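For this depiction, one protein chain was excluded, whereas all remaining protein chains were kept in their positions.
After this line comes chain A, so read on.
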């Protein structure tokens, strides 16, 4: 995978005593200590993070945790005090911290686009003039500009509104204009600074869905700042949690939920519904950890109610439940199956925990087997595995 943005030991300090603050950072001082000793505000310290092409990397944290500060280092809206921010520029890699003004402008015009929390639309311009702003600044000829703007407005379903002024639109529509403006430059990297936080919940959910749809098509690299963990878990392929200017944990959404690095992260995820994040893969016991009997029989659960006979290819040859032969059925059909006792459900690694639980419910708490893409048996989920995942014990 190609790296799109690479933060390397980024320190950002706001204030005049840069050297003094950096020395304090090296000594591991907290934000409060630095403020007291130098009067400077610590934006972020020692932040290292790699974002690959096509990812949606979410920066999470409470307000003041430094997430926006780090995001705005990518297009140098915030000046980095020390460290590197490497951004992919075609076949080259550019260090935004040290590049000259002309390179920075080219990056901002062609490589990195931004969406703002307060939309940042120009109120005296119509919707289409706003969407064309980036192209206009980059000197794209008017004819080409109009065509590209029209295409973007269709993409976000605003083509009927192109002649209206920005302030005549609702908040949700204004942010669609903001999205279209960012997409219009065709920049491969998109910075989104709490883009949906100013919107009401229904519109927020709708725009999140639209963003995911557009992303499936456009495959941008998105760095997304949010203070809402539900939002982060929904749209992020990776999540980075920040506290007091420092990165606390980086990982896939389910890693954050299952293995919180410290109490700060634990507090964050306390109110998250694990059912919306976890998959069968996250909770299963590997087949090697299960109890193996004679002739290829494997017990799926600790209570020894259900067992599979696995052949040499790893495929299931026979199943038994409570000592009687049973059939094995896909979780995908769980709703359609008649409720018989003698059936065992199986799931794929990507099946949601919710579906697995439904399957258990329908089969009188029988364990659920896990098959890989080639239908080979890889593990099983017992009721205790589910309970411990949900209760995080």
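Note that in this section a contact is a pair of C-beta atoms (placed from the backbone, for glycine too) under 8 Å apart; a residue touches a chain by one contact, two chains touch by 3 or more; residues count from 1.
Everything that follows uses one rule, which is that contacts and distances are computed from a predicted model.
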Undisplayed chain, where the name is taken from the UniProt record, one of "Choline ABC transporter permease subunit", "Heme lyase CcmF/NrfE family subunit", "Succinate dehydrogenase iron-sulfur subunit" or "Phenylalanine--tRNA ligase beta subunit": "Choline ABC transporter permease subunit"
Among A:21, A:38, A:185 or A:226, residue touching the chain not depicted: A:185
Hidden partner chain, touching residue among A:77, A:97, A:315 or A:332: A:77
Residue among A:19, A:137 or A:270 touching the omitted chain: A:137
Omitted-chain contact residue, chosen from A:113, A:127, A:199 or A:334: A:113
For chain A, residues in touch with the removed chain: 75, 77, 104-110, 112-114, 116, 118-124, 133-134, 136-138, 181, 185, 191
